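Shown here: the complex without one of its protein chains, the others still in place.
What follows is chain A.
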């Protein structure tokens, strides 16, 4: 328990804040790489997922592929990309995009599929175009499942961004690895606590967003 006190003191130490290796800089880096990875993956995965959910085609292929991607140890992907691309933020970013992809895709197609078929048929019956059916009916109705996918992806990425520090000088994971190397348990634990707190905070935020996006929010469910 004493170690926790030391770790908290380490975090509170003013000399560990500010400057290129400071805690604030590391937090910004960590968040930046997280949002960049989830953002890039979302631009690729969500339209694809919506298309699959809307047409019902290619679902099996995608499910199998997503399962296979999940079985790949992220550390392996990171180290391979690290060797191939070199030491920089690109390799971990690419690995994190790959990590975020399956959850985003699954959230998108599950969300679209979850839309009430009756509502979709009704939308067609009143003369909506397919584009309108997708954007005005299926996406709003599936929004909370879709955001659930973004939430799962964000959580995975913010956690795994810690590993990014193994191959590049990025993010809060740096404290873990330099603490490991110099046998400075307080620093290592401080890094661990910071990452855990950041992940929890992000997850709570995303959970609130998910609740707010539910179409029946604040209304009597029919």
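What we mean here is this: a residue touches a chain if its C-beta (ideal position, glycine included) is under 8 Å from a C-beta of that chain, and two chains touch if they have at least 3 such contacts; residues count from 1.
Operating definition for what follows: contacts and distances are computed from a predicted model.
Undergrad: Out of "1,2-phenylacetyl-CoA epoxidase subunit A", "L-proline glycine betaine ABC transport system permease protein ProW", "Formate dehydrogenase beta subunit" or "NAD(P)H-dependent oxidoreductase subunit E", which one is the UniProt protein name for the chain not included here?
TA: According to UniProt, the chain not displayed is called "L-proline glycine betaine ABC transport system permease protein ProW".
Undergrad: Of the residues listed, A:8, A:31, A:65 or A:80, which one is in contact with the missing chain?
TA: Reading the full complex, the residue touching the unseen chain is A:80.
Undergrad: Can you tell me which of A:85, A:114 or A:128 touches the chain that was removed from the display?
TA: Of the listed residues, the one touching the omitted chain is A:114.
Undergrad: Since one chain has been left out of the picture, which residues of chain A touch it in the full complex?
TA: Touch set of chain A with respect to the missing chain: 1, 3-4, 54-56, 63, 67-68, 70-77, 79-80, 82-84, 109-110, 113-117, 120-121, 155, 158-160, 162-163, 166-167, 173, 176-177, 180, 185, 188-189, 191-193, 195-196, 199-200, 203.
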